[in-house]
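Omission of a single protein chain aside, the complex is shown with its protein chains in their original locations.
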Amino acid sequence: MSAPRDAANGMAVWLICCLVLTLLLTAGSLVIGTSSIETSWHWLVVPDEQSAVVLWRIRLPRTVGAWCVGALLGLCGATAQGLFRNPLAEPYLLGTASGAAFGVALSLVAVDSTIGELAWAGRLGLTGAACLGAVAATTLTIALSRGVLQTTSLLLAGIVVASVLGAATSLILLTKPEIFRAMQTFLLGSTAFLGWSSVALLATVLGICLVPALVWSRGLDALTLGEDTARSLGLSLPTLRLALLGMMSLGTATTVGQVGVVMFVGLMAPHVVRETLSVNHRQLLIAAPLCGGALLQAADLICRWIIRPAELPVGAVTACVGGTYLVLLLWRRNRDA
Amino acid sequence: MVEARTVLSCHDLTVGYGKRLVLDRVSLNFAAATWHAVVGPNGCGKSTLLRALAGLHHASAGSISLCDRPLSAWPRRARARRLAWLAQHAGVTDLTGAEVVRLGRLAHGGWLAGRQTDDDAAIRRAMMATGSWDWAERRLSSVSGGERQRIYLARALAVEAPVLLLDEPTTHLDPPHQEDVVRLLREQAHGCEVCVVSAIHDLSLALAADRLIVVGRRALIGHGTVREALAGGWLSAAFETPIDVVDYKGTHLWRPALDP
Partner (left out) sequence: MRAAHVAAMLMVLSVVAAPAAHAAAFVLRDDAQRQVSFARNPQRIITLLPSLTETVCALDACDRLVATDRYSNFPAQAEALPKAGGLDEVAVELIVSLRPDLVLLSRSQRITERLSDLGIQSFVLNSETYADIARSIETVGRILGNPARADVLERSIAAAVVEIGAEAVARRHGPRPAVYFEVDRAPYAAGPASFIGELLARLGTRNIVTADLGAFPKLNPEYVVRHPPDVIFVAAGEAEQLAQRPGWGELRAVKERRFCSFPSPVTDTIVRPGPRVAQGMQALAGCLARVAP
């Protein structure tokens, strides 16, 4: 059979392209910043002290961290689309983003507040509060949909939780409008403070999340044939759903804690992979993180370069790019139809 | 006919959707090396019966036993190796034919295990038997409905289970391929000693089976050989209208009453 070799070749080519792109973007990130470092190899070998700090302590962890975040989002997005069998599914559909925003709002209010109960929210810091809020929202969604048995009720529960928490966050903002700018920054996403400790955390979580994804990738394949068929093949749907939802919650909550809400990467990365390759889920769950990582690296580069030395929020850049991509997709579909 | 042993049976099976009862205290035995066809009017519960027997639909009362053990007592994977199921409506997928058929081997190898050698052989056998080997590398979205149906059938065959439950296996197929499926089901039953239970819409095809299970709108009308069914007038009772069956060169055929 020559066709599987072609398919494997296609995948191999794709993987190589992704890696090359990632390396180029990393190199580009090292060069672009508030001021371009002189393009001579001298700075790589013997940089002055300040350049060394900028390169190795700021730019490199920032771009690697952006890659890790993009990879996590791509992985969670591909998983969501496979689990819900819906091409519009994305990592935040369990209410993660709203939960994180609520946690952040509480934390910001707690900083100046005299209410004792809120003090712990202040101590957690924004990262911890966002993460905790995201996990709490996901738990609430799963509990609301009464277990993991029905896909539709999960989606609905996610919408409900997102709306309710969004309203609660707005109420908090009304009582203390001064936190609005900080909330805005968080909601638009920012890769500005990714250091090596963040990178270590993100990489660990990425590794942890890849395990259930790859173990259950064939299960996701079976799911495409229908739930009945999947069950008849010996698949335990509740276990699969629980494992993958848990993985999605962990991955998304971690990214939200580190960089805030970054839209569209989780939605786009699996789509880009599927447009250029025909894949089963095991291949998708490897390719989508690679694509997502490169996407977010590129967005981070753009947001740092366009109005340097000031910078745009990275979520704004991904929203623009993602929105454009979706418009192109729709236009192409209409044209073909 | 030699009495084959019973591999699948249900006793006082009662199945419903919420308050609506579809099957009420149905008791049936399905033997190995036999092709059973379930017939009846629309909505009488053919699919429901099959799904309940496969363990996919929860029964309100009664018991089902597979290979002399209660269905619920089987561990999930072991049961999946013994009972293969073909759904009436399959989902949309972008996998290749071979990948779909390979899914049939899930219960044998598990998810992390890579390709096993007997997997490849089983896949090849199943796809050759259904005549879908040519589309092993084609994406399912790019083949026709009939070709897709044959790949799904191959997936069910690849499980190589002693019990095969098929819900409308001849959907989308043109007459030559319907013939092929019927021949295949017979071959599975008589050649491979599989217990085949199928729900088939087309009466003439169903009448080629070894045993008929006739389900009416409200209850099970009867189960037995085709001759017993015809002698007992079960078909007319089930469909609530005279069903005319003729014997043509040793084959039972349904003759639609088109005369004015």
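As written, the chain order gives the labels A and B, with residue 1 at the start of each chain.
Following the convention adopted for this analysis, a contact is a pair of C-beta atoms (placed from the backbone, for glycine too) under 8 Å apart; a residue touches a chain by one contact, two chains touch by 3 or more.
Keep in mind it's a predicted model, so treat the numbers as computed, not measured.
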(message) Touch partners of the unshown chain, restricted to the chains that are shown, please.
(response) A
(message) Using the touch definition from the top, which of A:Pro87, A:Gly195 or A:Pro238 touches the missing chain?
(response) A:Gly195
(request) Quick one: say which of A:Arg59, A:Arg218 or A:His271 touches the chain that got left out. (result) A:Arg59
(request) Kindly note down the residues of chain A that lie in touch with the hidden chain. (result) 33-35, 50, 53-54, 57-59, 61-62, 111-112, 122, 125-126, 177, 181-182, 185, 190, 192-196, 304, 308-313
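By our rule, only the chains that are shown with their structure count from here on.
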(message) Can you compute the centre-to-centre distance for chain A and chain B, using the mean CA position of each chain? Integer Å is fine.
(response) 44
(message) Touching residues of chain A toward chain B in the complex: what are they?
(response) 1, 3-4, 7, 85, 214-219, 221-226, 228-229, 231-236, 274, 278, 280
(message) Show me the residue ranges of chain B that touch chain A in the complex, using the header's touch definition.
(response) 51, 54-56, 76-77, 79-81, 83-87, 89-96, 98-100, 103-104, 106-107, 111-112, 136-137, 139, 152, 155, 159
